[in-house]
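For this depiction, one protein chain was excluded, whereas all remaining protein chains were kept in their positions.
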Amino acid sequence: MTDVLKIAVEAIGQDTLRVILGLIGVLILVVINALMLTWAERKVAGHMQRRIAAKEVGPFGLIQPIADSLKLLGKELITPMKVDRVLYFLAPVICFIPVLVSFVVIPFGEGLQVRDINVGILVILAFSSLSVLSIFIAGWGSNNKYSLIGAARSVAQNIAYEVPLLLSLLIVVIMVGSLSLKDIVEAQKGMWFILYQPIAFLIYFIAGVAETNRTPFDLPEAESELVAGFHTEYSGMRFAIFFLAEYTNIMIISAVATTFFLGGYLGPYLPGIVWFLIKTYFLVFVILWFRWTFPRVRFDQLLNFSWKILIPVSFINLIVTGGILKL
Amino acid sequence: MTFGLACCAIEMMATAMARFDIDRFGAGIFRATPRQSDLMIVAGTVTKKMAPTVVTLYEQMPSPKWVIALGNCAISGGPFVFEGQYNLVEGVDLLIPVDVYVPGCPPRPEGLLEGLMKIEEKITGKRRFPVPDKRW
Amino acid sequence: MTGGYLFNNLYIYLFLALFLLCTGILGVLFRKTLIGMLISLELILNGAGLNLVALNRFVSPEDGYGVVFTLFIMGIAASETAIALGIIILVFRKYRHIEGEKLKEMKD
Amino acid sequence: MVEIEELKRLFPRAEIAEIPYEERGYHLSIAVEKGDIPDVADTFAKKGCYLFDLFCVDYLDFLELVYFFNNHSAPYRIKVTTKLDPEQPTAPSISRIFTIAHWYEREIHEFFGVFFEGHPNLTYLFLHEGIDFYPLRKKQVKVSEEDKKRLMPKPPGEEEDTFFINLGPQHPSTHGVLRVILKMDGEYILWAEPVLGYLHRMHEKMAENRTYQQFLPNPGRMDYMGALNFNLAHVKAVEKLCGIEVPERAEYVRTITCELNRIGSHLLWLGAFLADLGGLTPFLYVFDDREQVLDILEAVTGSRLTYSYFRFGGLYNDVDGEFIEKTKRFIERLRGRFDMYNRLITGNVIFINRVKGVGIMDEALIRRYGSSGPVIRSTGLPYDIRKKEPYAAYRDIDFEIPTGVNGDNMDRYMIRLKEMEISLNIIEEAINRLPDGPYRAEKLPKKLKPPKGDLLSTVESPRGELGVYIVSDETEIPYRMRWRVPSYSNLMTFPELARGCLIADAIAILGSYDIVVPEIDR
Amino acid sequence: MTKVTEIIKGAASLIIGMGVTIKAFFSPVVTVQYPRQTIDITPRFRGHTKLLGDEEMPERTKCVACGICAKNCPSRSIKKVEGEKKEGEKKKTATTYILDFTTCSQCGICVESCPFDALAFSADYNPAGYSREDFLYDLVKEYEKRKKV
Partner (left out) sequence: MGAAEIIFIIIALFTMIGALMTVLSGSLIYAMMGLISTLFGVAGLYIYLNAPFLAMMQILIYVGAVSILIAFAIMLAGPFTMKPKEWTTVTKFIGSIVVSVVSFVLVFRAIMQTPWVQGKIKNFNVTTKDLGRIFLDRLAFPFEIISLLIVIAIIGAIMLALFSRRQG
């Protein structure tokens, strides 16, 4: 049996047990993070609008997200009549996979990483494309015109913004010479990459906000235009999973930005994980801040912005960086 | 869910705004789609042309669900009832079951908040919030 | 045959690659719409890729040519899809359908 | 612009009479045969007039179609009437000359049963098939089978590659219960058609059942955002009809409160417009300011939204020193807030890109539709009833009318912001001049029985030109009361502006009109 | 080059906008926490109507059940006004005065038209109930309840 395990381990990777435990940890983290963020979103929104927001349920309204999720659990699961059942059920599930997988490779602290894969960043990028797929399936399966428009928008948006996102991360990969997230963090011991590559950071962050479908790029669910976009027909727990995935995506985008540009878990005095969380949640706060400040861009402007500004700029950045590194 | 029909919708918005802040009770997220709503606030006159839509929307909401009839028009047709009227549903409770009625033309935002607490009272059986002094 | 394990067996990979190839051929032959054919084509390409990597892994593990050529295949597949998409949309705009059989004019 | 001699020469069969404007609210009355209507309309269209209103009055013996024409340069309101047979009412359609008549004629068709020859689409606009009589006829007349067939909406033909979207009746951006059918090609709109009547509350029918006084609460509920302006239009009309003098103090208070109401309305529009564009936070900021307006108005009128504060011959109750104090403080506060709005919204590059060059209107379009208010001021027409036909205390107060250049959403936005500033100036001026005296006319008849006749009263509501036309028959109850509402003609330009737009732009355009649906549906 | 300056200007405008919201984030909230706090209701607030007590005889209201208000009401909200003549008094005294608040439009015509000034607006600003019948107020009874408080 040990023999088998050894070979299994050899075949799959390292320590299966560690991965499984890590996955459970990640799951808990994902849920807690999403709950926290719904609360934070309300509070940030509230205070930016000079009101209190969630307050009456629990101290500072901290119990509110739990109460909400319990409520959503208790809701009736409606399956609308004309939906494509398989796709309708599948979409929230698919939506959740990339979220889980991405967390596996993110280094939360020194040694606090579920699994250091030597193609780590590729894992995140590869699986993040799945979330588009889930939006597409949700939109298609819902048999609702608003959902379908939302899905179409989402697909186009993701194609457009995946490119600058990749290119700006590629710059850092070139500088480090490794695809492993741990190596990237370790390479920033002297200086954070944001100081070398502010433009890349900006492009990554903008594209990241677009990838998570947040304002000002929240076209797939643009409320004033498409009611609720791709999840118009979803209710109860299925809707909650979309919600969960959205907030976790924000977290991932911020976490990757932290790892790539802000020195990850590096920082004086405090333990690594604290630094990591501080940096990540600061970026999350900025994303929330965006949402409660800006109006939404228009669809064609969104695409033009990516194709005409972000992609050329990041190409130039890439070429210049490559040239400087070789010289 | 946002379901502003008429005048009262403005007061409903006012309730969500900074001065009254319905979000304190965790009820701040007005969803535009019935699938994700728990409470339907019918704020305004329901006409006969609108009635089928109201019913559909109510049916599209996942249970458990509640309804507040906000304003006199939604309760009984309000000031628009007269003999020979041809386009009014005289009270939304003729179409869908209503849990709490908030009268007024339009009701003040406090009225809506009070209605919300009444809903909670109906669900849990007790009132968590202090009762403000009754004014005469 | 290396080892007793299924996943260390060259033949199983070859079999899977062949399976993908044949289903792909099946799809290309009988699918009605152009998109359907395109999808089936992807299956064939995948089969080829799998074949290459498996042979690379078991027959000549010293170098990575199979892997590299699979990457080439991916590049080709992506560009092929882009072009095919363009053509399909063009056909759709012109004929209002995307059914391969009905496109008699293309033969002339 | 319009000369009587010329008209007499052109239409020898018509009865043309000059009307004392001060008493009746319009200048010229022309009675023509129904066959001449298209010619008359054509003449006025060539002279640069717009169709102010088109409606019908049922006199039992005959139906009277009333056309009101006006022009934007100097108000010269012309009433054109024609008599129709009540049994088989038919009239020629003028929807080809004035596009807005398309909808007015549909309205008359379903409410009176008048068949318009040459009208392309006489289907239900306000009503639905459950109502099988013509509601506004004095005697109950059943809808004929033939008419019923005509009224049923024709399903628009679905072609390949296009699909239909129902924007509303329950949709977050329609500000109420407006339904717009959009025919889309992907994200682009090919064709749009508003469907009204989801909030038709029968105000005009109700007016025929209630005394002038009992109708007081209604206008405020038509346009709950500009309740006081609507209230004023009604009160002003009845006062003119009965010859009631209004004390000067009341006039000034009316001006102040109306302007406050206008600010409140524009503020809400600002928030709602931004919410349509996806920015929610400004909505809450404007409500913060709006609550101040409401506080001021509530302290004097007792209500937050539907005030019904003006009474015939004056006001419901007087304003006090506290009101003036509060208003002055509010003026200071709001002036300070404009800078914040400019930083948050006006300068924002996303906002600018969303609104600039979208929904461009020009003068010709406006003339065909007879739009009014900030919507037309954005094209550069300085047309404002407060200035052109001054009422209340606007006679004494000098103010400028902001105009735009391009007629796009940006201009409409800028004009409304500017109008708020100007309203603040007007309020300040009016407060400084506020005379002492009674707030209500002393001698008021116990029962209002106005003399026989008709009258038009116009007011500049926050959304534009509001008109009330009253026909009195010497009883306490109006014989016919017609409300010409500004949002109606503003909204109807939507199909034309939305064509070829992205859906996001269409929603921005819809938001920029500042429509209030109950006002359109009445 | 103009494009670059445009982009920079645009970014600057966005940052200015963010400055506005972050300033609001750290400024005090304007929320009035109903039901823990309440807004001062203005004395002119128009709630439903109430009957005023007679100054001379506080046990009875000023209402003499003449029915003028019911006649003038635009939406026939005042359902029933009844009174009886007590011995030794000149006028009738109202015994029931039923107001159907659900059709009231709070316009104030009844208050204005009352020749005895017996009606006024109450400051009952937050009514809510479980059925329509909750708002069929009998104003005479309301008056008696109020007297006790």
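Residue numbering begins at 1 within each chain, and the chains themselves are lettered A, B, C, D and E in the order written.
Assume a contact is a pair of C-beta atoms (placed from the backbone, for glycine too) under 8 Å apart; a residue touches a chain by one contact, two chains touch by 3 or more.
All of these numbers come straight from a predicted model, not from anything done at the bench.
Enquirer: Of the listed residues A:Val26, A:Ile78, A:Ile106 or A:Leu133, which contacts the missing chain in the full complex?
Expert: A:Leu133
Enquirer: So that we can see where the missing chain sits, which residues of chain A does it touch?
Expert: 1, 4-5, 7-9, 11-12, 16, 84, 86-87, 90, 117-119, 122-123, 125-127, 129-130, 132-133, 136-137, 140, 143, 145, 148, 151-152, 155-156, 158-159, 162, 179
Enquirer: List the chain C residues touching the unshown chain?
Expert: 1-2, 5-7, 10-16, 18-27, 29-33, 35-36, 38-40, 42-43, 46, 49-50, 53-54, 56-65, 67-68, 70-72, 74-83, 85-90, 92-94, 98, 101
As a convention for this text, only the chains that are shown with their structure count from here on.
Enquirer: Any chance you could name the chains that touch chain A and chain E both?
Expert: Where chain A and chain E share a partner, that partner set is B, D.
Enquirer: Can you figure out the chain closest to the middle, judged by Cα centres?
Expert: Most central by this criterion: B.
Enquirer: Quick check: more C-beta contact pairs in D-E or B-E?
Expert: B-E
Enquirer: Return the distance between the CA-based centres of chain C and chain D, expressed in whole Å.
Expert: 64
Enquirer: List the centre-to-centre spacing of chain B and chain D in whole Å, with centres computed as mean CA coordinates.
Expert: 28
Enquirer: Roughly how far is chain A from chain C, centre to centre by C-alpha average, rounded to an integer in Å?
Expert: 31
Enquirer: Chain C: which residues touch two or more other chains?
Expert: There are none in chain C.
Enquirer: What parts of chain A, by residue number, touch at least two of the other chains?
Expert: If we look for residues of chain A contacting two or more partner chains, we find 46, 48-52, 55, 223, 227, 292-294.
Enquirer: Given the complex with chain E, which residues does chain B contribute to the contact?
Expert: Its residues touching chain E are 18-21, 24, 72, 75-82, 91, 93, 99-105, 107-111, 113-115, 117-118, 122, 129-136.
Enquirer: Taking the complex as given, what residues does chain D use to touch chain A?
Expert: Those residues of chain D that touch chain A are 163-165, 171-173, 186-187, 274-281, 284-285, 288, 344, 348, 350-351, 353-354, 502-505, 507.
Enquirer: List the residues on chain A that touch chain D in their complex, please.
Expert: 45, 48-51, 145-146, 149, 152-153, 215-216, 218-219, 222-227, 292-301
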